[in-house]
Each structure stands twice: as C-alpha cells, then as structure tokens.
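Here is the structure we will look at, set down as structure tokens.
Only one protein chain is missing from this complex, and each of the others stays in its spot.
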Amino acid sequence: MVKYVLQRIVYLIITLFVITSITFFLMKFLPGTPFQNEEKLTVEQKEILNEKYGLNKPLPVQYANYMTSVAKFDLGNSFQFDNQPVTGLLKNRIGPSLELGFQAMLVGTVIGIGLGLLAAMFQNTWIDYGSTFLAVLGKSIPSFVFAALLQYYIGVKLGWLPVAAWDGFSYSIMPTIALAIFPVATAARFMRTELIDVLSSDYITLAKAKGNSRMEVAFKHAIRNALIPLITVLGPMAVSLMTGSMVVEQIFAIPGIGEQFVKSITTNDFPIIMGTTIFFAVLLTVIILIVDILYGIIDPRIRLAGGSKK
Amino acid sequence: MKQLKKKVLEVKDLNISFHTFAGEVQAIRGVDFELYEGETLAIVGESGSGKSVTSKSIMRLLPTNNSEVKSGEILFGDKDIVTASEKQMQKIRGKDISMIFQDPMTALNPTMTIGRQIMEPIIKHQKLGKQEARKRAIRLLELVGIPNPESRLKQYPHQFSGGMRQRVVIAIALACEPKILIADEPTTALDVTIQGQILDLMKDLQKQIETSIIFITHDLGVVANVADRVAVMYGGKIVEVGTVDEIFYNPQHPYTWGLISSMPSLDEKDDELYVIPGTPPDLLNPPKGDAFAPRNPYAMKIDSEQQPPMFKVSDTHYAATWLLHPDAPKIEPPQKIKDRMVEFEKGGN
Partner (left out) sequence: MKHSNDPISKDMFEIEPATTLDNEIIAKPQLSFAKDAWLRVRKNKAAIVSAVLLLLVIIMAFVGPSLSHFDPYQQDVTKTNLPPRIPGIEKLGILDGSQKIGGVEQNVYEQNNIKEYYWFGTDSLGRDLFSRVWVGTRVSLYIALLAAVIDMLIGVMYGLVSGFRGGKVDNVMQRVLEVISGIPNLIVVILMLLILKPGIISITIAMVITGWVGMARVVRGQVLKLKNQEYILASRTLGAKNNRLLFRHLLPNLSGVIIINTMFTIPSAIFFEAFLSFIGIGLQAPQASLGTLIEDGYKTFQFLPHLMIIPSIVICIILITTNLIGDGLRDAFDPKMRD
C-alpha cells in the first residue's frame, strides 16, 4: 500500500516535470514575441528588456532558472497586468473557481447517484428509461449551450436569478447547475451500471435470505458496494469540471481562474498562460492521485490484502 | 418410524413457471414432498431438473418479475409460503428457514466484516443488543470450527479461504437456529478434502441444533454420506422418493437406475463409464407424457401419452414410472442395479 502510494507520487513528479519543461520550450520557440509593440522598441530598449528577463542567456541556463523558479512557486510576472506576479493573480482567482467547482461536483454527484439508484432499482420501467434519458441529455448537451439557455430564460426573461457576476450565493446557482449537468450524467450512468451489477450478486440474495426487506438490502448492502467504484469516476469528473469552468465562468462573468485563462490566451499573455497551465496540471494530477489513494483506503479488499488462514 | 415424527414442511402440487422472451418455461410441474423434523432430505437431479428452483421457492426468493407460482401450496407451520405476505416472509427468512449457497467466494458481502454479517440476522430476528450479538457470533464461529474467532470477527471475506468462507456462511445460516436449513450444493465449489470436513460439520451441527436439512446436490456420493431420505427430480417433477437405502439399493425408476449406474466405483471391472444418452427436456414445451421417455430404454407406448402417477413401493418409497403399473411387463434392470437389489433383499428390507 505504501509502496503503491510512493510509486504514484513519483509518477506525479515526473509528469509535472515533463509538463513544465514542455511549457518552457514552447514558450521559447513560439513564433511571435513576448513583448507587445515590439516594433516600437529601440534596439537598446530591447536589450535592456532581454537582460531583465534573462532572455539573452544560453538556453540551458534559462531552463535551469525557469525550473528553479517554478519549484519556488514563482511563475513570473504577467505582461498584461503591469508586471503583477502571476502567482498573486492566480491566488485571487482561485476562490470563485474552487467554490463553483466544489458545488458543482457535490450537486452533480448527489443528484447523479440518486438518478442512477432509481434507474437500477426500477430497472426497465419508465423510471429507468426516464433517468437514463436525462443522463444522455446531460452528457450530450454542451455546457455552454445549457449555460447560455439558462442565463437567458431564467436570468433575463424570468429574472429569477442574477444574470452574471459573483456577489453572493444566488449568483452561483445557475453556473453550478450548468456546470453540474455533466457530472450528473456521469454519476447516474455509472451508478446504474454498478448497482445493477451488485444487485445480481450472490451476496445480495443471501442478504434477502436473512430476512432483510428490499429497502434494507438496498441500503445496507447494495449501495455501499456500488458507491466504492464511483470514486474512480471523480478524477475524470474533475477534468470535465475544469474545462467546463472555462466556459461557464466566461458566460456568467465569474472572476475565476477559467475566465482568466481564456482571456490570457486571447491576449497572448504568456506568463499567465504558462502559469495557469502548470496550475491546472498540478491540480489535476494531485486530484487523480488523491482519488487513487482514497480508493485504496476505502475498499477493504485493497486496504487489507492477504492474511487469510488456510 | 418416520411417520411418528412431526412434519416440518409440506409441499403440495407445486407448479412454477418462468416467463422468458422465448415463452413460458414450466420449471416445476407438480411437485409434492414432505420434510420431517430432524431429518436430512436430499434432492438430486441434473442441471435444469428444478431442484434449485424448488429450494428458492421455499424461501420465496425467486425473482418476482418473471417467475410465477401457478398453483400449489408450501405449508410451513400454520402458514402457506405461497400466499404469505412479504412482511411475514421477512420474519421467516433467516430465522425459521435459512439457506446456504453454492459458491462461498461470492456469497459474502466483500465490503462488510464477517462479524457484522453474522450478527445481522441475530440482531434482526432475536432483538439482541450489539454486545450480546457479538458474543453469540463468537460462539458460532467456534461452533463451525474457525480458530481465533474474536480477531476473525473484524476481518473481511477476502481474508478467508474458500472452506473457511463456507463455514462462515453456515454460521450465518444457523445463527438463529432455524427449523429448516436449505443447503443448495454447498460443497460443489470446494476441494474434495474440504468437502468432507464441511459435510461432517453440517452433520454435527444438525445433531446439536436439531434442524431439518434439505440438501440439494447432483453428487450421489454426497447423498450417500448425509441423507436420510432422497427425492430424485427430473424435468421439473419428482420421479422417485424413498429412504437412502431404498433409493440406492432398490431403485425403481429407470432414471434413478441411470444415475446410480453412472457412479464410478473402484471395484468395477468395466472399462467404460456409463452415461445416460440424450439431454434434459425442453421445459418451454414439456412433453405430454413422461419427460424421461426419450432417453428411457425401457419406455413404453404409454410413456409418450400420459405422465405416470406415483406408484407405492413401500410406506416410504414411491416412484413415478409406468413400469410399476400392474399391466406393465416385467423387465430386467441393468446388471449393476440387479446386484444392488440382491444386497437389499439380503439386508432384510
């Protein structure tokens, strides 16, 4: 178990290393310039800037410098925002994104589990077909389409909820809903499959043979076993939440990391782009690692391997 | 002597069908039998003969969405299990009637400690507190022969070997000292050496707890070991029933002859293994006559027309074969069977 965790951490570090290196080399070899209005600069001014940013040192030295600063959480300064450190900018923006993401994941998984449960317990009835259809819709309708529709019909037309910005709980309701439809679909489909599988196991029949009612069988035995593999779905769910957040934040004008990322791409603000990329990479790989470890802890078959007496 | 014992279970004219995509499969076509206190009744048959369906129906564990009890009664105490309410069944299951399954590797909940799994029926049916239940669970583990029961309680099924798991399953089944224990091929999935241990264990426990056992199996060796009485099933019906001696040494139904002849024996001089040719009947369209007729070398014209009724051979021995009709010709059973019948006569039965 410990060995497994250590192994995964090593992979994490390797992956991050690869990503940051790629990021660095891309930045170096990009056509186009880090400086805005380069044409207006005189040669001397260019030299001063190059000196300042260390851009005239030999490549290996630049690389080493870059990697060390990243390790120190120094992601450089933004070109766009008057040299504010990227790390600072990111810190300000993390709040809304995390809150939104967390809410969406919570809402999504809870509703999804509920839908999947209903579908499995009433298999092949209209309840099943209905919830499966909802899950397909949730998977297929792009989050940006849904977000735009929500914004228009509920925000503008009906005026029930604020249309945009981030200033209190009610501002987060629509974005959360828009962001949550994909997790709902994923969780529902997964839960249904797992639960149907579990319900056909021998030990469920044994649970019935002990005199448990249908509800008791479902809640004391079946659901617990079906929920455990659900943890594996959380990793890909985090990825989809991240991509979804970019679009949802843009539509609802939420001051989060996703929104900033998209802006920085369109304005070619490389330090922010690189910094955010690295941030996302770190976040995702760490989440996936945590999920893996969590799974190993919760499933007793992995946690306590062996020890059987013959 | 058996007649003096109390009847614990009585099955009368049970007919059960499954509704499948292909049509209605008549899995049980008129089954009658009784179970007496303290005895072990073995139900023998091939796959598809209906023995598992019979056992599950006694506990009403058949899937409700496609199975249907078309007629019949299952009398237990003062209730008819066929018409009892679900609530009543929940009180019976695990407490008065319990079951052991075939595959110990999948019969236990992998994410629940075995302590909890054993204590579950105890807490539920006997309303004991957790501490009391725990003590009882430890005693049960000792009873089924699992060493270090206190520490084992907290462990999970995957930490036990197959034989050990089956013992746990038995412990769970006997937790509330049920009147009837249904054992559905409990040793089929185990190694032969472990098989013997489990069978001995079951016999011991039966004596201690005085429970009646319905033992489902296709293995005649096991039957010889544990059974007091035997019911032979074929094509959804019981074709012969009697004491274990009567069935093994004075069988009357050609199918039983086939079964007994196909038991390999060390002191046989034959080189070839006996095999009953053909395959079990299609219960989607059951034949109107005797279901065994197509494979029966002693079949008569009437076998393809009418199903044979149960003919009495002795107070405890009945067989459903037209060969026992007074008008039927006297035929010679296979040599092996004849030899056995001679033994039977000698034993003064």
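Just so it is clear, A and B label the chains in written order, and each chain counts residues from 1 on its own.
In this text, contacts are C-beta pairs under 8 Å (C-beta built on N, C-alpha and C of every residue); 3 or more make two chains touch, one makes a residue touch a chain.
The structure presented is a predicted model; accordingly, all values stated were derived computationally and were not measured.
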Contact list for the unshown chain, restricted to visible chains: A, B
Per the touch definition above, residue among A:L227, A:M246, A:I272 or A:V291 touching the missing chain: A:M246
Touching residue (missing chain; options A:T23, A:S172 or A:T205): A:T23
Of A:A148, A:I173, A:I231 or A:A253, the residue in touch with the unshown chain: A:A148
Interface residues of chain B (partner: the chain not displayed): 13, 20-22, 30, 32, 277-279, 281-282, 293-310, 322, 325, 327-329, 331
Hidden partner interface residues of chain A, rising order: 11-12, 14-15, 18-19, 22-23, 26, 29-30, 136-137, 139-142, 144-145, 148-149, 152, 156, 239, 242-243, 246-247, 250-251, 262, 265-266, 273, 277, 280-281, 284-285, 288
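Note that in this section only the chains that are shown with their structure count from here on.
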Separation of mean Cα positions, chain B and chain A [Å, integer]: 55
Partner chain A, residues of chain B touching it in the complex: 59, 61, 86, 89-95, 98-99, 101, 103, 106-112, 120-121, 124-125, 147, 155-156, 158-161, 164, 169, 172
Residue ranges of chain A in contact with chain B within the complex: 201-203, 205-213, 220-221, 224-225, 228, 299-301, 304-310
